[in-house]
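Only one protein chain is missing from this complex, and each of the others stays in its spot.
The block that comes next holds chain A.
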Amino acid sequence: MTIPIRRLPYPVLREIFKQMDPESLINFIRTNNSSIKLLPAMSASVSVNYHNKDPFILVTTASGIQSELPFGYYRKVMKVFKWIELDCLKIVVSDKFKRKSCLRLLSLLKHCKFTSCNCLMIQSVEEGVVLRKEAIMDITKQLKTINEMFIDVSMEELPENLDPALAVTVTNGDLLADTEIMLLEAEEILVESSRIGDTGANLIIKNWIAHGESLRYLELKLADEWKLFDDDNLGMEHLLFDLDFQVRGEGRFETKHLGSVLNFEDGFDIQRDDGKKATITSNQQVVRLLIISNP
């Protein structure tokens, strides 16, 4: 006995699709030529995984239902991209990561109904995997827009030519020099671990004063003392060295960055020649640069 779902009201049919796993949806599309027209665009996340012997992609729908597809199933993967609105693209790398095969797979993104991606995550399954910036740049080229990027893998250089409206989080910046953070064009930057000391942070602030365009918020966790090898200082006098600053006297203030509301009690205000203002705050190894106004 069949259950003739095409005779159900469309809102019900749409709910059934939401409860199907991605591989079933692919097989549903393949039942006949008109089936694809029934499938609504659905938000889903795609994770490209290299940590097994055979790489695979994991597609998770908005209802949290997953399907695992081997890389070789190009035709199936292509069909996935035809109906999803890509919410999050996660690339999980290991020492088995192969840039070319990843790019071949991601080139299928051009079949996506919507090639924008809310969030791009680059993760590593093991320590010691260092990714070259070109790999990330190649990946970002496959996507029209990205709102947020999380780099959770060691890198010596950060990718260039990113969307300046991007929010970038670097969870492991221990191999990055201060110049890499200076060169990163993004609206919001969070570096959760680094080898940079107060002198390096001072140079980053000076770079913003001289050239900063899109930056609205920078949060930088300075190095633990034992990690300092670029920069041998940790102290406010080095952070503010040679800066024309004023102690902020307006008491507690609140700001919203990287999706969180942040509260501050004090800081140091600086102003550029073009009138742009910023506040620098520092506590427990975390330096924040908040750009508070545009002229």
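Assume contacts are C-beta pairs under 8 Å (C-beta built on N, C-alpha and C of every residue); 3 or more make two chains touch, one makes a residue touch a chain; residues count from 1.
One rule holds for everything that comes next: contacts and distances are computed from a predicted model.
Colleague: Of the options "Exosome non-catalytic core subunit rrp46", "Skp1-related protein", "Ribosomal RNA-processing protein 43" or "Trafficking protein particle complex subunit", which is the UniProt protein name for the chain that has been left out of view?
Modeller: "Skp1-related protein"
Colleague: Return the single residue from A:34, A:161 or A:284 that touches the missing chain.
Modeller: Touching the chain that is not displayed is residue A:34.
Colleague: Which one touches the absent chain: A:16, A:130 or A:243?
Modeller: A:16
Colleague: Of the residues in chain A, which ones touch the absent chain?
Modeller: 1-9, 11-12, 15-21, 24, 27-28, 30-35, 43, 60, 62-64, 87
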